[in-house]
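Below are the structure tokens for one structure; questions will follow.
Only a single protein chain was left out; the remaining protein chains are all shown in position.
What follows is chain A.
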Amino acid sequence: MPRYELTLIVKAMQRPETAATLKRTVEALMERGAVVRALESLGERALPYKISKHNVRHTRGGYFLVDFYSSPKMLPAFLDHLKRDVDVVRSTVLRNEEKETGSARCCVREPPSAK
């Protein structure tokens, strides 16, 4: 199964409500047969620009990352479901490759000397 990463921006809320939103989201994922690997928070921050969603203008939001494995077929349905969630400001699902070593070669091999 391919591995995906869901970047979630939720409305700036109190802690129990945020927890409830996250719980809802993760359960929606697991319902559709995904295996959730990890859940990370990037804190509550100011959004880079004001976002209007569901008739509300957001200035701050909570950023969360969800690693999961799932079938690609259920992703459109899931994104659709997230669009309808009032508390979710923005969601993006990206492919997360399993291999870390090997092909990715950085141009900056070693730190350049005194320049």
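The rule we apply is simple: contacts are C-beta pairs under 8 Å (C-beta built on N, C-alpha and C of every residue); 3 or more make two chains touch, one makes a residue touch a chain; residues count from 1.
Following the convention adopted for this analysis, contacts and distances are computed from a predicted model.
The unshown chain of the complex is recorded in UniProt as "Small ribosomal subunit protein mS26", chosen from "Nuclear pore complex protein Nup85", "Beta-hexosaminidase", "Collectrin, amino acid transport regulator" or "Small ribosomal subunit protein mS26".
The chain not shown here is touched by just one of A:R15, A:R57, A:K73 or A:R95, and that residue is A:R15.
For chain A, the residues touching the absent chain in the complete assembly are 15, 18-19, 22-23, 26-27, 30, 35-46, 64, 108, 110-112, 114-115.
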